[in-house]
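As structure tokens, the structure follows; a few thoughts come after it.
Let's turn to subunit A:
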Amino acid sequence: MTTVAPLLAARGVSKAFFGNPVLRGVSIALQPGRVHALLGENGAGKSTLINLLSGALRPDGGEIEVDGRAVPRMTPVLARQAGIAVVQQELSLTASLSIAENIGLGAYPKRFGLIDYNELAARAKAACELVGLNEPLSTPVGHLALGRRQMVEIANALYRKPRVLILDEPTSSLSATETKILMDLLERLRGEGIAILYISHRLNEVMALCQHVTVLKDGTCTADRPLAGTDAAGLVRLMVGRDPGDLFPKWQPAVSTTTAITVRKFSAGLMRDVDLDIRTGEVLGIGGLVGQGQEDLLLGLYGAIPARTASATVNGVSGLPGGVPKANALGLAYVPADRKREGLHLIHPILTNMMLPAFARLPALKLRSRKAEGETGRSLAAQLAIKGDLQRPAQALSGGNQQKVALAKWMPHDPLVLLLNDPTRGVDVETKREVYLMLRAFAAAGKAVVLLSSDTPELVHLCDRVAVVREGRVAAMLERAALSEETIVSAAMGAGKQKVAA
Partner candidate 1 sequence: MTAWNDSAGGKRVSAILKSRPFLTLAIVAAVWIVASFVSRGFGAYGHLRYLVELGAVIGLVAAGQTFVVIAGGIDLSVAAIVTVSAISLPLLSWQADTTGLVSVLAVLALTTAIGVVNGLGVALLRVHPMIMTLAMATFLQGLLIIIAGGSAVTAENPLVHWLGNARPAGIPAGIILWIAVSAIVLTVMHATPFGARIFAMGANPLAASLSGVPITSTTLAVYGISGFTAGLAGVLVLGMNGQGYVGIGDPYLLASIAAVVLGGTSILGGLGTYAGTIPGAVLLVTITALITVVNASPGWRSILFGSLILGLLLLSGREQARR
Partner candidate 2 sequence: SAANAAANCIKGDRKPPYTIGWADIYSVPTWMKQTQGTIEAEVETLKKQGLVDKLVVTDAQGDANVQIQQIQSMIDSNIDAIILIAGSSTAPARVLADACSKGIAIINFDSLVDTDKVTAKVNTDSAQWGDQAAKFLINAIGGKGKILILNGPAGISVSDDRRKGADAELKAHPDVKVLAETNTPYNVAPAQEAVTSLLFANPEIDGILSLGGALSAGAVLALDKQGREQVPITGENARQFLELWKEKGLKSWATMQPNWLGAFAAYTAVQALQGKDVPAFVKIPLPVIDNSNIDEYLARAKDFPADGYIYSPYDEELFKKLLAQK
């Protein structure tokens, strides 16, 4: 078929961690001018495969080829020399260095042995313009929001003028606008003959962008074919091996008139003077562009950051909790977005992670029951399809499975109000479906769910109401009947402001 040698390829590579095979004889070939999708459930081995391709890990068997020639010992340095750039998710940045210094990291332009800051500024600026980063180049990356950091990461890859660009879930923390910029950019780069490997759990992106797809299932390649003629349902079938159901569950509103949380003139972090009623039995969506203060709203309600309010009632108790333990006692639970930094103890066993909220609430010196903990853990794992030994450290889980653990740990407490910060980021479709089912079931049981999401379809199809946040205020409160991607996006951009306010 193709006569051109692939720019980068894996031939029958295998990889095992501590005796557990993760990849078994997987092949993939990246052609110039093609966006190649790599799909698979959480833990299928996608990240591992790109780590092999980029030299961050070495395969146990099989070969990595560049321009048709086998490279016996691939390393990150060799990969870069071969023009391979990888966008890890938020992995390679250094918070205390500036945007420019991060973009140039590992490949600084030099003059007399010193970093040529002028040249660096020029080249970094060019890369920033490509991805629409307009912050001053001297800003420390630590000051940026998650989504902007992701853009820095992408700029870092582009800075190297790669021939092969590998992106591991680049959009999971991006806003719709940023995603759009990235899509256009990738389309253009493809036109310039760059080979692109694209990993995502957002199938609409994959459908729109990619020409070819490789699907991994349990470490083996189950499909390697052009995307043309396949629909999203077909892709899911390839990934999970059976017919997919609907992504979003069917549900009936069960909203009552009682409120779980009421706040008036609530301020926390970026949020200013917000009035909000969260009702029992509803899923309240929080939307808006990234970094408008949505997260501060959740954290403030949860007592994790200082908050002020004129009046507040939380599950019948007046006043804000004013501290996480108190919030927990009032039946609030929070699932953070950045699972690695805020959600999990990566070096601790999965089981311990799941039990932590319990440890935080039990009497400090009560003896633990390992047996009961094990049982709770196993049932949670079964419920959320977390496979394998629960004594492994959480870092051995793939990103999506880590997310499940971060969610699972609150389940035994049967919280009355769930505060969720982008809970399906990086989660595969099947798991997403399970999570959605859970959330609706939760609401149906008369509890309240607050769902902050950067995934607009999620807001549209899952929520009773959506509060769209702009510049620290609730710019619009959209009722179910008014929910659509357009209304949410236009409220977020400020376009529909007058209409809604009226």
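Throughout what follows, a residue touches a chain if its C-beta (ideal position, glycine included) is under 8 Å from a C-beta of that chain, and two chains touch if they have at least 3 such contacts; residues count from 1.
Here is how the candidates were picked: all candidates are chains of the complex that A comes from, given by their letters.
Bear in mind the structure is a predicted one, so any value in this text is a computation, not a measurement.
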In-complex contact partner of subunit A, selected from candidates 1 or 2: 1
For the subunit A and candidate 1 complex, residues of the former touching the latter: 302, 304, 323-325, 327-328, 334, 336, 341-348, 352, 355-368, 409
